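To start, the structure itself, in structure tokens.
Excluded from the complex is one protein chain; the other protein chains are retained at their positions.
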Amino acid sequence: MFKPFYYKSKKIILNSLIHIFLISVAITCIYPLLWMVVASLKTQDTIFKDISLIPHQFHLENYLLAWKAGGFGGHFLNSVIYTVAVVFAIVIISSLAAYAFSRLRFKGSKLLFMMFMAAMMIPIPGSFVALYMLLNKLHLRDTPIGYILCMVNVGLSVSIFLFKTFFDKMPQELEDAARIDGCSKFGIWWHVALPLAKPVLAVVVVFNALNVWNEYILALIIFDSRRYMPLQVALQAFQGEFVTNYPLLMAGLTITALPIIVVYLLMQKYIVKGVASQEVFG
Amino acid sequence: MFFRYVLLGIFVLFSALGCSGQKVVSKPSVTIWHWMTDRDAAFQELAKKYETLTGVKVNFELYAPSDAYAQKIRAAAQGTNLPDVFGILGEKRDFAAFIKADHILDLTPYMEVNNAAWKNSFFPKALAVNEFTVGNSYGISSGVYGVPVDILTIQMVYNKKLFSQLGLDPNQPPKTLDEFLQIGPKIQAAGLQGLVSGWGEVWMIDCLANDYAFNIMGKDKVLATIKGEIAYTDPDWIKVFTVFKQMQESGILAKGLVTMINKSAEQLFANEKAVFAFNGSWCVNVYQGMNPSLEYAAMLPPQVSDKYPMSIWGGAGSSFMVNARSKNKDEAVKFLIWLTDQDQQAYLSKATNNLPANKNSLAKIPEVLAQFARGMDYATHPNVWGVSEFSTVIEAFDRGIQSIVIGEKTPGEVAAEVQEIKDRELAKKRVK
Partner (left out) sequence: MKLKENLENYVFVLPAVTIFFVFYIIPFIWVFQLGLFEWDGISFTKVFVGLQNFKEIFLQDKNWWQSVRNAGYITLIALTLQNILAFMLAWACDRQIRMKNFYRMIFFIPPVLSEVVVGMVWRFIINDIEGANVINRALVQLGFSNLAHNWLSDLKTALTTVAVVHCWKGFGWGFLIFLAGLQTIPRELYEAARIDGANSWQAFKKITVPLMVPVIVLVAILTVLGTMQVFALITSLVGGEFAGHTSVPVLRIFYSMLRSSRFGYACAQGVTFGMMLIIISFIQYRFSKKDQPR
């Protein structure tokens, strides 16, 4: 008679402990962001005197000020264009290559894949100077295309790795069925592999969007004028000037951090859905 | 199906972006890359003015922070894509390297024209930083290769109000190191911070250390040390290191000084949390923006010995060079002549609270700024010494002082370490 009660209360205690654990970690995740946003709504004098999490007055004009002072306008658009272009390109290029490495047999396949993996492990700090010289020789230096191609390369290894791991585990039957139906290899890739790969696709999108959105040094070096600069470059200049004007600084940081958080929130349900579904992994 | 249209759209987008063809420029223009975040607005104003005057468009482009700017310039130099006008944020030997690579226009002919009219409009010390003298150790033929757009000195400032609070005479700043150190305990007792400065950025430490070195042993001995004739383990140098130890022990230094970036130090001084600051004359503009009601004055670093005068760093603040390969060289030079003319210098001085490089621009400058200007008499700068120390030695020197300030090493230890690296470098027989 005791036993069920014992197990049930043990389960409840365990579950509550787990929840407390999870909630505390979740709070530490959100807390700094909350601070950032709240600080951006205060003014320089009140920011240290008023340490409550809910400001007395909402100084939304800080955002306008930060936007103007940082010249964020055009740069925001540039960052969006670069991010979208690079993500699209990488998804196509890396899934094509990963599918080939996983499912198609051709000479040198293993060697090429090893090279990509090795590249993942060997960073080249200071590569931006080398890329500068390279783009210069290719006459692609002061162009968006040059920058986009460089950024595509940055995420290539990891994306190929993620896709290949997924394709390896994909059940053959679906592909065989498609092949019997007369699908070409490209067709299988397009109609079968890619749609199934939605969760990995979401991870690849988020990962690369991250990299491109947060990048600044390559852009700063290879572009000749402010016209093509992404948002992070404007943020750097902005932060250098306002690093101790905390409300403005936090407003600027929020402006640059918000879009990528939104992208993540949009994508995460695909990641979660795919990860939760058991059918693919069997 | 829909996806295919999206792909097509992306291709179109790609090609549209890729086809950034050459813009046909009808009238001459001058492109200037700079790093001065606080002066961008003033520069843009002047650019507009110049365009209405002469019809020549001047593009000021700001790239910050200064480290990234320096990288950008070096990369551009490699690709011979430098803009018409730019600055080199580096040491004299970097300057020399740029000249040797034919990136920099020799401005001497322009300077000497009309009985050296342009040359003489500058404070001599401002020009000296941009000049290579006859027989210099860098192997550059003598001449002027850059244009100063302002001058600065790096001194100490103190908060007058806090002085009164501490029971000190606000018009009598400490003149000797002992007087200075004695204030330490008072500051600690009052719960304030003492000296703040951007010592997380090591060059400021280097600056103050050199000031004391000149004061303790005189310019000649310092230069002799750089040349390798005297060791850093010499008792005079140990005295220099000991100054920092004494400062740390007396409590006159602020908490966390070694991790401070200059902007944080400026904030602390402006918020009246710190009694002293070691900063450059650009701080006048910064403090004004942070706290217009701040009452403060400038002072020389309190001296250790009276055998040699106290010296401070001063000279050209920011300088511009002209790209020797530029297609708009002459227009660029013409603009720089206009920019450093007394009216424009007065305007810049007023708008940005920086000292003018043109000695005729005796505009109404704030009293504090005038105090900084008076310090020019004591000013020197590494770029005019004619010799450069090895960068590894400088790094060990600065880091060593940081270690002394945080109580990690003793002056003797640091001196030995620095000399060890110096010996190693000399052995490599690299002559700069």
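A few points about this structure:
Chains here go by letter, A and B, matching the order in which they are written, and residues are numbered from 1 within each.
Keep this in mind: contacts are C-beta pairs under 8 Å (C-beta built on N, C-alpha and C of every residue); 3 or more make two chains touch, one makes a residue touch a chain.
What you are looking at is a predicted structure, and each value in this text was computed from that prediction instead of being measured.
Of the listed positions A:15, A:57 or A:225, the one in contact with the omitted chain in the full complex is A:15.
Across A:65, A:80, A:93 or A:183, the single residue that touches the chain missing here is A:93. With the whole complex as reference, residues 15, 18-19, 21-22, 25-26, 28-30, 32-33, 35-36, 39, 47-48, 51, 92-94, 96-97, 99-101, 104-107, 109, 112, 115-116, 118-127, 129-131, 133-134, 138, 149-150, 152-153, 156-157, 160, 185, 189, 203, 206, 210, 213-214, 232, 235-236, 239, 243-244, 246, 249-250, 253, 256-257, 260-261, 264-265, 268-269, 271-272, 275-276, 278, 281 of subunit A touch the missing chain.
For subunit B, the residues touching the absent chain in the complete assembly are 67, 70-71, 74, 77-78, 90-91, 93-94, 97-98, 100-101, 103, 193, 200-202, 254-256, 258-261, 264, 267-268, 273, 391-392, 395, 399, 402-403, 406, 408, 424.
Definition applied: only the chains that are shown with their structure count from here on.
Centres computed as Cα averages put subunit A at a distance of 38 Å from subunit B.
By the touch criterion stated above, subunit B contacts subunit A in their complex at residues 7, 10, 13-14, 17-18, 20, 31, 37-38, 59, 61-66, 68, 71-72, 74-76, 78-79, 81, 83, 261, 263-264, 266-267, 290.
Subunit A contributes residues 81, 85, 88-89, 92, 128-129, 132-133, 136, 141-145, 148, 216-217, 220-222, 224-226, 233, 236-237, 240-241, 243-244 to its touches with subunit B in the complex.
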